[in-house]
Structures are given as C-alpha cells and as structure tokens.
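One protein chain is absent from this view; the other protein chains keep their places.
Chains: A, B and C, in written order; residue numbering restarts at 1 for each.
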Amino acid sequence: MTRERGSPYAPHADAEAAAMLDAIGVDDEEALFDIPEGVRFDGQFGIDSRSEQALRRELSALLAKNDDLTEFMGRGHYDHYVPSLVDNLSQRAEFLTSYTQYQPEITQGFLQALFEYQSMLVDLTGLPVANCSMYDSATALAEAARLADRVRQASGSVVLVPEFLRSGKRGVLDNYLAGTEMTVETYPMDDGNVDFEALSDRVDDETAMVYAENPTVRGTIEEHLGDIGTLASENDTLFCLGTDLVALALLEEPASVGADVVVGEAGVLGLPTAYGMGLGLFATREEYLRQVPGRLVGISEDADDKRAYTLTLQTREQHIRRERATSNICTNQAWVALRAAIHLAWLGPSGLVDLAEDCVRDATDLAERLDELVGLQAPVHDRHHFREFVVHTDQPAAAIAGDLETEGYAVHVVGEHLLQVCITDANAHEADALVAAFEEVL
Amino acid sequence: MTRERGSPYAPHADAEAAAMLDAIGVDDEEALFDIPEGVRFDGQFGIDSRSEQALRRELSALLAKNDDLTEFMGRGHYDHYVPSLVDNLSQRAEFLTSYTQYQPEITQGFLQALFEYQSMLVDLTGLPVANCSMYDSATALAEAARLADRVRQASGSVVLVPEFLRSGKRGVLDNYLAGTEMTVETYPMDDGNVDFEALSDRVDDETAMVYAENPTVRGTIEEHLGDIGTLASENDTLFCLGTDLVALALLEEPASVGADVVVGEAGVLGLPTAYGMGLGLFATREEYLRQVPGRLVGISEDADDKRAYTLTLQTREQHIRRERATSNICTNQAWVALRAAIHLAWLGPSGLVDLAEDCVRDATDLAERLDELVGLQAPVHDRHHFREFVVHTDQPAAAIAGDLETEGYAVHVVGEHLLQVCITDANAHEADALVAAFEEVL
Amino acid sequence: DQARYVENGQYEPLLSEKETTEVDVGGDDSPLPDDLTRDSVELPDLSEPELARHYTRLSQMNWSIDSGPYPLGSCTMKYNPKFTEAVAADPNGSVHPDRSDESIQGNLELLYGLQEYLAEIGGMDAVTLQPPAGAAGEFAGILVAKAYHEANGEDRNEVIIPASAHGTNFASAAMAGYDVVELPSAEDGRVDVEALEAAVGDDTAALMLTNPNTVGLFERDIEHIAETVHDAGGLLYYDGANLNALLGRARPGDMGFDIMHYNVHKTFATPHGGGGPGAGPVGVVDELAEYLPSPRVRERSSGSGYELFDPEQSVGKVHGFQGNWLVLVKAYAYIARLGDEGLLDASAKAVLNANYLGSQVEFDIPYGPYHHEFAATSGEKDAADVAKRMLDYGVHPPTTKWPEMVPEAMLTEPTEIESKKSLDDLAAAFNNAAADDEETLADAPTRTTARRIDQVSAARNPRLSWRALGDDE
Partner (left out) sequence: DQARYVENGQYEPLLSEKETTEVDVGGDDSPLPDDLTRDSVELPDLSEPELARHYTRLSQMNWSIDSGPYPLGSCTMKYNPKFTEAVAADPNGSVHPDRSDESIQGNLELLYGLQEYLAEIGGMDAVTLQPPAGAAGEFAGILVAKAYHEANGEDRNEVIIPASAHGTNFASAAMAGYDVVELPSAEDGRVDVEALEAAVGDDTAALMLTNPNTVGLFERDIEHIAETVHDAGGLLYYDGANLNALLGRARPGDMGFDIMHYNVHKTFATPHGGGGPGAGPVGVVDELAEYLPSPRVRERSSGSGYELFDPEQSVGKVHGFQGNWLVLVKAYAYIARLGDEGLLDASAKAVLNANYLGSQVEFDIPYGPYHHEFAATSGEKDAADVAKRMLDYGVHPPTTKWPEMVPEAMLTEPTEIESKKSLDDLAAAFNNAAADDEETLADAPTRTTARRIDQVSAARNPRLSWRALGDDE
C-alpha cells in the first residue's frame, strides 16, 4: 500500500488500483463518475490533511481550551463514575464497529446484549416491554406522546406536562407533535412537586397523556405518583413517567404507580458527562407493543433449535412501514445502551441501590451545609431530593455562579436568585471544596 | 455475588462458598490451610482497600506530582509516537490476558503474531534466527555474551565493549557473566566512533566477543562496522552488534557487515517512554540456533495438515533443561513484542525508513541550531548522528540542565561540560521551543 | 474461534441465568420514607471477571468491520480509525451542556470547525450539528422546510419521495405532518422526470432525493429536477446517505439542493456501534439558515472566541441538548485526518471498489453506470438465501431485497477500505453462493454461531425480556 497521497484508510497500492481499473475496462477512476459537467465541483475544500499524531496533539490542545471546572451540574444530564470495564468491553471492535443486526446469525452477541439491556429495563420499571434505545430522554418523551396519539381511546389530544420542564425537552416534544393533532399544555407545580389538585382539575376528556417526572428537574422526589396513576387511569389517559436508570432502583416502581409509559435517561450509567449526549429509555405496557417506536430484540430459535436472538416486530419500523412507521428512528443509541447495560451489571442490585441512596444522602447533606452559609437557603423546596436541589441566594444568582466559575466550580443558574446544585459519586469528593468556594464568593 | 467484603474479583456469593465448603466437607476456609501455628501470620498489612474510582483519582493525583517536562532524552530509551492502533489491538483481552502458549491449538493467534515479529527482525537484521523477546537491550547483550561463552571455538574469554557504554548495560553484562569464566574489557572510542586501530590491537585469541553499537549511545553512526565484522571473523570471535528497530531500517544491515548476533532495543516501537521498560531484540546466525536464549516460535502442521504455529526447540529452555538451559528466562516481553510488531507493520517499509531518516535529519538540524547559540558547540563528535548528539557547553552542563528543567525541558548531563540531546518524531514539534529555552538559560 | 461447547442449547447464557439477587429497598437504613421507595430490586449479580467473560464471549459472536467485509448497500460501513476514539475520550471535552460559553471554548471551536467543514463539503451555507442520527436530520431538515413555507405564508402539504428512497425519508416527512407523494422510477432507474413534473405543484413542500440514488446511479437530470421543484415553489432535500460517492467531485449545494443531512457514521467513518449512536448534521442554503435548530455555534462578533446562538426563526429542538457530541468529535477528527486529498481519494476508491466488485460478480446488475454501490439481482434465487449462504463464506452479505425496483436485489457497497484481495474474496462468496444448489442455500448458514433463525415465530410470539422466558427455557 505504498501510496504517496490520499486516504490512509484505502489500502490500494498504485499497481493494485491499476489492475482493478484494467479489469473494469476504464483508464482511470474519474471515468467511473457519471456526473454532468454542470454540477461538477472542481474547487478545494481547503482542509489540510494532518497526520494522526499531529491531529491528536492539535485536538488535545483545542479541547484544553475548555476551562477545567469541577461541575456540580445536572438538570437532565448527569455524571456517575463509569468503571473501566465499560470502556474496555464496549471498545471491543466487534461491538463498536458493527452495524445494526440485519444478519442475526452473525450478530448474536450484540443482540443478546441489547436483549439483556431491555430485560434490565423491564426489571427496573416493572413494565414488560422496553425498546433498545431512543436518542435521549427528550426524544423518548416525544415518542411517548406520539404513541399516546396512536393508542388513545378517547378524543383527547392534549399532552399535559409540568410547569418545570427543561426547555429542550419541551422543544423536542413540540416538534414531534407538530405533525399531529396533539397539543401540549402545562400544569402547575407545588413546592417542587406536582400540584395534584391543579392537575386533577386539568385532566379531562381532552387529555391524551399526563407526563410527570421522578425525580423532577429540580431534583425533588415526586410524592403523588400513585395518585397521578389513578387519575390517568380514571380518565382513560396515558400516564407517562420520566425518570432515570439510577433513580429507578430506589424510587417507586413505575408499574406499581400505574405508569403506562416510562421514559427518561439511561445514559446516566455508562456515559460520563458528554456535553448532553444521552440514551433515551422507553418502556411500556404489553398492549402497546405494536405501537412502540424503535428497535426491539426478541427471542427465537435457530435451525438447530437453539435459543437465538433477533430484531423483531420490524413491521413497526420505517424501513418496512415507511410513512406509516411508528417512528422515523433508524440509527439509535445501541452502543450507549450496551455501555449502560455493562455498567448496570457491574454495579449489581446492591451497588445500584447504594448508588441511588447516596444520591439522596449526598444531596441532602450538601443542601444542609449550604443552608448553613449566610446568604444561601437550601433546599428551596421542602421535599426529598435526589442528586440535586435548588438554592436561594440573597445576592444575584448569576453573579455568584460567575464567581464560583472563577473559583473553579460550575453550577446552574435557574432564576434571578436561584442556583441549582447537583452531587453524585463523580463529584462528591469535591463537596468540601465546593462549600469552601461558596464561602469564598458569598 | 452479594458480599460485603473481600476481593472484588472473587465471585463467590456467601451461599455459594458455603455449598463449596460443604462439598469439600469442612466448616470454613481456614480449615483448608495446613499451616503450622509457629509460622502463622495474624497481623495486618495495614493496606486500606480503595474503590476503583477512589484509586484512579488517587493514582492520577500521585503521578501528577511528576513535573510536566518536555523530554529531549534518549541514551538507550527512546520515544516515538505510538499509533492508537497499537493500543487498541494490544489491549484486546485475548492478547493481554493470555499466558505463554503451552497449548498451541488455542493460542494460534499470539503464536502467529510472535512468529511475525521474529520474521520482521529477520527481515531487518538479515540474520535468519530471532527470538521472540528478551527483557531489554541490556539483558539481550548479556545473553549474547553468554551465547558467545557457549559457542566459542577458541579459548578466548574476553568480551570487548566500547568505552562509551551505558552503565546499566555494563552492570547487567557483568552480572550475567559472573557465573562464567568470561571477563569484560573496554576498548577506546575515537570521536564517538570505534577507535578501530585500538580495537584491532586488542582483539586476539583471548577475545570471545566484540560488541559495538550503531548508533552509539552518543548518537553517532558507526563507520567501521564492516571492518569490525572482518576483524572478528578473522579472529574467530563473535561480533555482536547493538542497535534498535528504527535504526535497523536505515543503517547498514547487520548481516552485511558480518554481525553474528544482533541485540538492542525493539521497544523503540510500540512502547512510549515507560521509565526504562524495554524490549530486548535478539537475532543470530542459524548455526547458533540451539544456543539461543528465550522463546522461539516455529511453523508446523496440525492434524488437518494445515499450517500451525508452536513454541519450538523448548529443550533449550529452563522448564525442560533446568540448570543446563541456555538461559533462565521464562516470562519475557511477549506483549511488548506484539506491540512493536503492530507498530512496525503500521509504519510499513516506507514509513519506517522515513521515520529513520528523520532521526538523522532532525538531529542534524537541531545540532546545527544549537551550535549557532553562543556558549554551545554541537555536535561534539564530527560524525553523522541518529536521534541524538552531544553538546559542549561553556558553562557547567549541570547548571544549564537545571535551568532548562525550570523552563520545562529535560536533557541529559553526560559530562562536566557535556549535555546530550535527543530528538524524535515525539518531540520534534517542540524543537523551536527547546532552542528558545536554551537561549533563555545561556 | 475457540471450542464452542454449547450447553443447554444456549450459545451463551443470559446474565439472568448466571446469577441474580433480589435486594430489599427501603427500611430503617433508607434515606427515604418507604412510601417513596420501591420494595425491592432484582437484577443480575455477577463479579467483574464474570462480566468480562460474558461480554468478551458476546463480542466474539458478533461481526464487525474489523472482522471482514461489510458491504451493506446504503450503509457505508467504513473502517473506523482507532485514533478517533482516543480523541473522543479526552476528558477535557467531557463537559456539561449547560456550561457557560466562555468556559467551553474548546468544544465550541471544534463544533464551529465541523460546521464549516461540513458546509464546505456539502456546498451549503449553514449547518446544525444537533440531529443525533440521519433520520433525525431528515426530520429537522423537513421542519426547516415547513417553517420556511409557513413564514412565507404558504400552505404546502406534500413531500415528494422516489419509491426507491430510504424508508426514513417517508417516515420523517410523515412525522412532520406531510402527505407523502411517491414517485416511481423511470426505466433507467433514475427519477422519472415526467412523473415529477406531473407531481409538483402548489402543494409541494419539498422533494427528497439521494444522489447517487439507492442503486448507485447519478441523477443526471438533477439540474432540471431542481429547476422543476424550485419553479413550483418547493425545496430540494438531499439525503446524505450516499455522499461518500461524490466527495470533492460534486456538492449537493451546487446541484440545487436547499437542505441536506450528513450521515457522519457513514461518510465520515464514525463507528456505527451496532446501531448507533450516529449524528445527522443538517446543512442549508443561506435563505434557510435562520430556521435551523437552536442553538448553533458562531464566532463572536468580537472576532475572538465562539458562542452559541439561537437562529432567529429557529424550528427549535430535535434533541434535548446539542446532539451526539462524542460522535461529532470523531467526525471532525476523520475529516481533518483525510483533508481534501484524502476525501477526494476516499470517493474515488469507493467507486473504484464498487465497480471492480461489480465486474467480478456473476449476478446480473440491471442498472448502471453505478458509483459507490450496485444492486445486483440474484435472479431465480432468493436473495435472502444467497445472503445467508454468503455468511458461510466468511463475509457479511449485502443489503437484500431492497430497493424493490430490482427483483431479488443485493445492494452492495464495499466502500473504499477493501483491498483488491478482499473484493476478490467477496466476489468469490457471491459466486460460490450463486453456484450452490437450492437446498444448500435454504440450509445456510452452517458455519456461523447460530444457524438460520426463525424470524416469523419471534414476531408471532414476542419474548422481549428474560421475564418472558418460561421455566422450561
């Protein structure tokens, strides 16, 4: 493959390429391009090729331009310590560089891993069907609303979402429903939880789906889930619960509170902070199986009568059903699901529950410590918290956050006098330092 | 595997361990230990167990105590850019976590990789036999001298080594020969090369082996190799040539200059700077095959008449021949050899030659630039150089090196007024900065 | 490739069949009152060594681009350079999406650079990196078209799509609320221009097209097609799935496309991960830039540094944050590694490889001249059976039975990474399978981990979690 220039990943030696051209019967590669003169491009992109070594150096220097801040941030994107096992195994080329499992006979490995991922979601949610990924929690919620549109019994076309909802989630939801009859309306919150009375007043024939989160985006643990489930059920409306893979281990089981669909973030395990990249979890009741978006792995047998795995119910999907598909999703987050599954299995049930309990304990402790500082009140909401909480600041919140950044810490500004602080196993060892930094800047 | 304490890598759930004890017929694990009371240890080591996460943090902080210096260092331990492919493939568990290939039927992969490593050494040295690793260049040299002891025709028992030899190499050589009749003597150098006239005077019946290096430890390219080969041959003494995997691609072929044994550093490829960890290369003539130390992979056939690989000529080795083995080596550097082979294959012949030529060009250029600075003369030796060269300093060398360290650069001090500077593709992009740092401190 | 000692009819037991534990949740030590917690959790409970073996074994039962040829048509399965993983793993890039712009200049500069690279490569004026996959890119692109028409006070409710297009085109248009008008192919395998002329009109929001199309043919009439759609007030959407054929030789923007998405996990060699994650950036012409999803990255007006901004009439969000960052980093690294010459060469070799392979395969290839992929037909033989038999010859088969315009289609895209030797092996696999008798084909595969898998019973009796396994299994 002695070649002077061109793609380093194309193996053709000059002589080899010549032999191939000869076999085809053309003089050069350009003769193979059937492009009308009028649309030919003969310019340059102006992109210089760099060696692997130079590029690694360049990009390392580039990313080093980010300030090295210790983050106490969450609000839908969380950081938990990812064990080396996850990196090691998920980086195996057979996983990382494989395609969707269109030929199950030679992709049993990934299929089984995805089946196991689905199964663990079933274990955690108590719902019998989980797909093997959505892009993130926002698109998972939006797909849930579209599922509600397809399965609704009544004429309802309103999706009720909480007043506190990340704008990104709301934005995606609006877009996914833009092509339907559905509309989105909000219901109020009461001290960080669902204002159940207000919600009860809002739910009626027009309601297609009620969405609630546990924990909420403000870190509070929701106390009305059972009531919401009952309310939804009584009104023939779907109850969609938003949560995440760690919270699921500790908080009320979705099936037990009557959730019809569970969505949320599964990338809390397996992925470190990745600038918002996620893994949407999606689980639902058996009766909605054929309306589920995304890929499903099922069990079958092979010609030797051995258990085998395969993508199944593909007639729901775009490549078969096209404009009548349950979703347009094709490429999904399979590899991230693999990582989450390995991380989950590495933790095991005790490890996972311990991790989740620490999310409560550490948030409670940190809020208490900040509350002791003059000029801060925490937590703002008189609720139990999971990972994060809102802090009231006497001084303007943005100024404090700016000063904290100078000290090397990043927190959220969520109101003129409100900060939000998130603590997990990934930053808990820096809690003392954060408190000290707060003392410094107050 | 829900267990409160103990090794995280032992899978036994308490109930499982109990069932096993039951099957054995004892009450607890302690009953299995047949240790006399008098030698039982019931103390504590005092080592606290840390979680994976805590330990990674702790060791990261620990290693960050090293000053972040840009190194222009060599003298037997070199840094070349190692492509990601090497890390990725060599980290595959099937390679990394395997044992020596005692069952060739299920270890064909590693055997073939080692066979290919041997073959590439054969291609580069021109000698027909290469083993699949020694610990490092020092032990390879020492093993060569022991081989000379075993194969010598004449009564000679003197190993001649150059005046300039790293003390570590000399120390290992002395130790390896301590159990033999052999003695080590030095011959003088002339302006960085072998003083051939002086060497000629020294070689006689007593000489069992002549050792020379190319490049030398001072970075000069040796100009008398052919003469040394002839001299050795005429005196029935072995000519052992020390070199490295990159230099081999460009400099005179060992076989063509009459080398009987080639030793040196093969870890210049595949390993980044690793605090002196190495990979000893060892190649020799066919006639010495049964006296070769270390492991050899050969070709055979399996029961299906297919080509297969296996460790061979094991009767030379310690586990069969015991005190009459060619060496005590057992665990070697197989995985480093795998890495070197992948790196070598990744470079290919053109890439390797280019890399080697740059070792000459960059050293020449840098020496010239340093020579232009007032207070420095470089290179000290009027020879061609490979990777490194000696610099004369008007001021005390140690003081300059110390000041350079403050500026963030590390070079060798090799004399009161001598520094040694090494440049490779790994630090060439910092050459301007080094020159500027020299200007700063002079 | 070690001994496969299959126990109990399973190639590898499930995690749940190895060991699970049910642990109680709540109680006295719990930090929460019992009414806010679940009662217990049951999950697999294994040690790290057991997990390492489990997943190592699973991986060995999985084909990948590092296993051998993977010529799935329209999937562009390229080699994924290993160094891009090292770049993506840089902890400095691992930041929270809510960080202040000022504190993440590294990420923003990289993203800006990628926007610029992609704009240049596609001949587009503005790019969003937010869509997390190709289909999400299509959806975002169609939302942009919709917003544009609505802003112009136009009520257009149709999207025209050739019958041979990727299924996602149809689904994405439908998700955005459009009626889909399917366009038949002409006899030569390209867009039926007359049918298009008849189909376009006041209702036409957009025509979605990929070029070369899904049998590898360049739409020679693209200029006329563009004019036709534009004249009717519609927009032209380019499905980037086949962009690898044209790098540096033709740009969608120059062909008259107004909107396009890029499949970075195809054209720009980011690993497909067994189904994802990918990324589906969207490029548009100037006129549409203000509708792109929000936020995008731009240079600060001060000229130093970068900032996020919301396009004025943005369609909003298609991902909760900013998309699949780790994938985007790898795409940037790939593009920068190749540069102009590498990209130009990648498409040259991709087209060379497809044409060479096509010349060696004994199956008929009805349409041509093709570029990066070709659709052979297995004729009398069932394409799916032929594909299964190809598994026995040590390669991954092509995409089968699609597109439907070719009967028993075997849509084959070797990409530029295969050597002549590898293509010869692939051709031999085709030709050997072609020579095998029906019984052999029906019985295939025999040399794979699993034998032929019953798809029908999987769908008829869905068992989608280990809870669905009976006690007898």
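Some observations on this one:
Here is the rule we go by: contacts are C-beta pairs under 8 Å (C-beta built on N, C-alpha and C of every residue); 3 or more make two chains touch, one makes a residue touch a chain.
All of these numbers come straight from a predicted model, not from anything done at the bench.
When the full complex is examined, the chain removed from view is found to touch A, B, C. Touch with the chain omitted from the figure is made, among C:Asp392, C:Glu408 or C:Asp436, by C:Asp392.
Touch with the chain that is not drawn comes from one residue among B:Gly109, B:Pro188 or B:Gly375, which is B:Gly109.
Summarising the interface, chain A meets the missing chain with residues 1-2, 8-11, 13, 83-85, 87-88, 93-94, 106. Listed here are the chain C residues that touch the chain not shown: 1-5, 7, 18-19, 47-50, 52-53, 56-57, 60-61, 63-68, 79, 81-82, 391-394, 417, 419, 421, 445, 447-449.
In this text, only the chains that are shown with their structure count from here on.
Look at where the CA atoms of chain A average out and do the same for chain B: the two points lie 47 Å apart. Multi-chain contact residues of chain C (touching two or more other chains) are listed as 21, 23, 45-46, 48, 52, 56, 81, 83, 85-86.
In chain A, the residues that touch at least two other chains are 52, 56, 83, 88, 91-93, 348-350.
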